[in-house]
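Omission of a single protein chain aside, the complex is shown with its protein chains in their original locations.
Labels run A, B and C following the written order; every chain starts at residue 1.
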Amino acid sequence: MREGRFSAAESEIAQRYSESVSFDRRLYRHDIAGSIAYASALASAGILSADEFEMIARGLREIENQITAGTFVWDASLEDVHMNIEAALTKRIGLAGAKLHTGRSRNDQIALDLRLFTRDEIDQIVARLRALQDALLLLAQKYSEVLMPGYTHLQRAQPTYFAHYLLAQLEALERDHERLRDTRRRADVMPLGSGALAGSTIALDREGIAKVLGFQRVTQNSIDAVSDRDFVGDFLYSLAMIGIHLSRFSEDLIIWSTSEFGFIEFSDAFATGSSLMPQKKNPDMAELTRGKCGRLIGNLVSLLTILKGLPSSYNRDLQEDKEALFDSVDTVRSALELFSAMLPELTINRERMESLANDPQLLATDLAEYLVGKGVSFREAHTIVGKLAASGKQLDALSNDEFRAASNAFEEDVREVFDVRKALQRRTATGSPSPENIERQIARWRELLEPE
Amino acid sequence: MREGRFSAAESEIAQRYSESVSFDRRLYRHDIAGSIAYASALASAGILSADEFEMIARGLREIENQITAGTFVWDASLEDVHMNIEAALTKRIGLAGAKLHTGRSRNDQIALDLRLFTRDEIDQIVARLRALQDALLLLAQKYSEVLMPGYTHLQRAQPTYFAHYLLAQLEALERDHERLRDTRRRADVMPLGSGALAGSTIALDREGIAKVLGFQRVTQNSIDAVSDRDFVGDFLYSLAMIGIHLSRFSEDLIIWSTSEFGFIEFSDAFATGSSLMPQKKNPDMAELTRGKCGRLIGNLVSLLTILKGLPSSYNRDLQEDKEALFDSVDTVRSALELFSAMLPELTINRERMESLANDPQLLATDLAEYLVGKGVSFREAHTIVGKLAASGKQLDALSNDEFRAASNAFEEDVREVFDVRKALQRRTATGSPSPENIERQIARWRELLEPE
Amino acid sequence: MREGRFSAAESEIAQRYSESVSFDRRLYRHDIAGSIAYASALASAGILSADEFEMIARGLREIENQITAGTFVWDASLEDVHMNIEAALTKRIGLAGAKLHTGRSRNDQIALDLRLFTRDEIDQIVARLRALQDALLLLAQKYSEVLMPGYTHLQRAQPTYFAHYLLAQLEALERDHERLRDTRRRADVMPLGSGALAGSTIALDREGIAKVLGFQRVTQNSIDAVSDRDFVGDFLYSLAMIGIHLSRFSEDLIIWSTSEFGFIEFSDAFATGSSLMPQKKNPDMAELTRGKCGRLIGNLVSLLTILKGLPSSYNRDLQEDKEALFDSVDTVRSALELFSAMLPELTINRERMESLANDPQLLATDLAEYLVGKGVSFREAHTIVGKLAASGKQLDALSNDEFRAASNAFEEDVREVFDVRKALQRRTATGSPSPENIERQIARWRELLEPE
Partner (left out) sequence: MREGRFSAAESEIAQRYSESVSFDRRLYRHDIAGSIAYASALASAGILSADEFEMIARGLREIENQITAGTFVWDASLEDVHMNIEAALTKRIGLAGAKLHTGRSRNDQIALDLRLFTRDEIDQIVARLRALQDALLLLAQKYSEVLMPGYTHLQRAQPTYFAHYLLAQLEALERDHERLRDTRRRADVMPLGSGALAGSTIALDREGIAKVLGFQRVTQNSIDAVSDRDFVGDFLYSLAMIGIHLSRFSEDLIIWSTSEFGFIEFSDAFATGSSLMPQKKNPDMAELTRGKCGRLIGNLVSLLTILKGLPSSYNRDLQEDKEALFDSVDTVRSALELFSAMLPELTINRERMESLANDPQLLATDLAEYLVGKGVSFREAHTIVGKLAASGKQLDALSNDEFRAASNAFEEDVREVFDVRKALQRRTATGSPSPENIERQIARWRELLEPE
């Protein structure tokens, strides 16, 4: 490729600095699929004979097999995955191979490869998201009647069901799913045939290539097609949001597995010990996941910063998009897999959870709402109950006289407020944790997660 | 609100540190709309009488008018927009006002306000995006026949049309549009009625509230509803991507307005001078836009970092989501407005652009493709032409002998390669810059941007 | 300033978009101090007469007083703080004012203002850091004998003193202090006289200006001087690190103030309630601080992204450096102030802390080290004690027979291991929490924090 224009070889330092084959080789399947589709379009355009097309397709498939088998020899002096495969093809089949790049640039080629990769990886990650949602749903079903204290500001707030908490995680992951679907739709546009930035004089059937490769649309502007990394940004952002959801879940689990909270215990198979302290059992998997959220955000920042201020069309800076993308994909895949395996092994300390959920202070709001039912305005009720709550006594230990002293509106039936399960039954609005709602949501998710 | 539970007033330092009314007052319209809808649901649930509802609705509308008129007195000791409005209402209408917060928490209230704000601002920004696309389309129509050199790596690459470049910008903005639509869909879910995190014992018709406020769906899990800031992240990300597109456009304009490129000149109305150097005319608007991309990325990072590692449900850290959001919204709105006003005033130096577009070296690829047409393999053709290009002579100044010396495949008709407009006519694949394609794309956009 | 070169006024949209006076007015003191120093250098260079210099100096001081008093009228059409003050000066004193900008550019002027601002704000923040360190030291002195369980992975690990924890915070803040000192040193270089980028033909005594303004050095290259925002980056990074330290401290306090941990209670004056739940008392100040760390990181990212890929010398993008800087400065100042006020009001639940610190499992490592003293290798001892710890019995409740069954090395004196205070006395290496070390460290800090 340098033969014509350049009088000197690339310096070894420059070669080492600029080669990408050490990481972009990961795209070989997509590169080869794209090349076969492209060759078929060249054949339709009369650039390749039917025989040449056959040779190319066969040659590329053999190379693919070699790479998969680990017997292909990569050469960093050939810069990237594209040139390595082209060179191997030409070496293998001669002249026909040297025709493959007609009207094509690495600019549209890499855009294609990355889009194919993105589509595939989204599908993989969606499958793992689904598996984690399944695991959460199973847990919610198993523990659908276990009470737990709900927290805001990490302070006990109101009683709820453990299943209610688990279903909240399902909701967040469902938004991740939706976001990935949107990203996939934006990635699902075929850029090949855009050339370096201005297409080519070859009469390519781009729509035909799109069909072969299963794309919904073709790009409509060749400058935009080689510039556009929006889909990489969208994907990195979607992955960072999954990371944030898992970091939140992890934070909860870490806190709940302290001796002080004591709500859960990780299985020995998903915990680690200390090299120094013999008694320790640590929630390392959750901590690592919380930490890995940092690299997902960092990878997103890398890409956005790379893109910022870049001129239009292809600039070599764009080569730097790949490692961030690969790293975020691998990180999220492994984190989802880990959680799906870890959750079913979790020990739930029902007794401890329910004992705290029965803290009568958690029904202070219900007590205020009881007063509202007796005609007291909510703000006044809030103040009355606030004073009682600060009195030092548990709310259900107050005597009738103490209640009456606080407000005449209190009557005998105030005692009924302190039955936690009844309190939950009253929470019937959509999304609230009445047992019926929990059941309804579990049923809704069972249907939603049914394999299509 | 502190009256019941707390024995001491909040310290002045803490108050100053934690108040949000200095910035969240911006949400007053949404807060009031939400409160009226909520009051109507309380009335349906029997918590408010019809009269009380009327008083509340009227009172809130009067407060809204006061705020809009600038006569409302905000009180930082009341913490936030919610408590300021509630206190003013109760002061104004008494008891009924004190009932408004029944079964509601600021946790679901702020979630509602932010979602209403996000929906509104997306609509505003979409309108400005459309206006900018209109301006670009007009420019593309006006200059549809102006040639320009296309660049990759900021090196002249191939000839194209200026309109082709402008249409590329339209494509990127269209993805922004799509992304905003996706974000809007995810924001369009009604959280009110989720209470602090576990709903309430009030039998609220949440679906009814959603209808009143024009929401498509209601949230399905109250813990998730008060935790969820995904839509803020989605919005900040979408805004950052708009920033990246504008920063790229700006970079192009800055470079093109140098004396050395000389493609465009900013109108005096959109340029600034130097306090020291009398001759200077600077592309400050484009530079500022490129710079503002930094804050858009920074704001996104702020939010993601705030969310990272937070436990579930509401935590006060979430208060920090708003300033980043407001700043990004304002930044993008003003940048879009600026570009829409600035573009029509741009002077295009057609002569300069076309003179560089006529550089015969830019047709080196066409020359190689010419050889392919004569049966030479592309790789070989690439090398042959590369050598010619490095010879020091312009490609169209080579003699027939020189061509023949390079390859026997060259024939008389090689001269036809060097007609730039003909070269562009050959670029007919979808997205490539043949004049027909440019026209087709302009027509497509004219239709797409037609007001519905 | 536009009068000569420009034929049209700046468009209103462009003016609104590009004005900075709405925020850079904050630099007026520094701008005026710089202008007075500059005028004195112009006088020495013979550009201004002694009278003119006096008029300028007096005029500027009067303007400063007006601004401080709030009676100065800012005009956005004059773009920035520099032009507003110059215009007011010229209006006030005529011709002499019009001479002030000789040989000066806003490029070196803003570089100077920002450096003066940075120096001042560092001094302010260092004072607040010191105040917080004082508060921590007082607490450490007050509670120097209170035991607490030390945690790793949020799991109880080993016993220590509460003071040991507090002293750890002092160490981190001391690094912040050091970092600010380094930043100040790098900011303490005088850029005025660099002009737009190439100095001027005026024979300025830049060293003299530096002396007047108290700078240690003058910049050595005028292109670099107008390009350089390293000191802003250094400052934003230093502030982000303070934010990270405070976010860590906050996370500890939030967890310790849960009912489940119960180690501390915030004063009512530094806690807030719930609008819905009457019983709630929330650690909002700590949560907000943890959240504000997000904006500090975001602001740093904004600046770094602005700088990335910018060409050399002054570009208008640099205007975007200021709001991030101001916001981070204000955020850190208020957070430090808040913590200094909040800490002395903290209630320490000594009984709860010590009861958990007495958990015999926390001495598992000491037990292993006991075995090491008896000749067992540490790895073997670790395994032996690990098994005992997993037995379900508290370590100090094991019978002699049970100990012997685990290892022959156990003798009668094993009981002595379980005296927590004695266990701590054995931790004598520098930095370890023996009571003597705690005292020594407290004394060291008392000296270090002594006002000079």
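Definition applied: a residue touches a chain if its C-beta (ideal position, glycine included) is under 8 Å from a C-beta of that chain, and two chains touch if they have at least 3 such contacts.
All values reported here derive from a predicted model rather than from experimental measurement.
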Of C:Lys308, C:Arg333 or C:Lys374, the one touching the omitted chain in the full complex: C:Lys308
Absent-chain contact - pick from C:Ala76, C:Ala172 or C:Leu449: C:Ala172
Sites on chain A contacted by the missing partner chain, in the whole complex: 1-2, 4-11, 13-14, 16-18, 79, 82-83, 101, 103-107, 109, 195-196, 200, 267-285, 287-288, 290-295, 297-306, 315-320, 323-324, 334-335, 337-338, 341-342, 345
Touching residues on chain C - with respect to the absent chain: 1, 3-7, 47, 90, 95-96, 98-103, 107, 150-154, 157-160, 164-165, 167-168, 170-172, 175, 178-179, 182, 186, 193-207, 218-228, 230, 233-234, 237, 240-241, 243-244, 247-252, 255, 290, 293-294, 297, 300-301, 304-305, 307-316, 365-366, 369, 372, 377-380, 382-390, 423, 426-433, 441, 444
Missing-chain contacts mapped onto chain B: 152-158, 254-255, 257-262, 273-284, 287, 301, 304-305, 308-310, 356, 359, 361-362, 364-365, 367-368, 381-386, 388-390, 395
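The working rule: only the chains that are shown with their structure count from here on.
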Centroid distance [mean C-alpha coordinates] between chain B and chain A, Å: 23
Contacts with two or more other chains, residues of chain A listed in rising order: 152-154, 157-158, 255, 301, 304-305, 308-310, 365, 382-386, 388-390
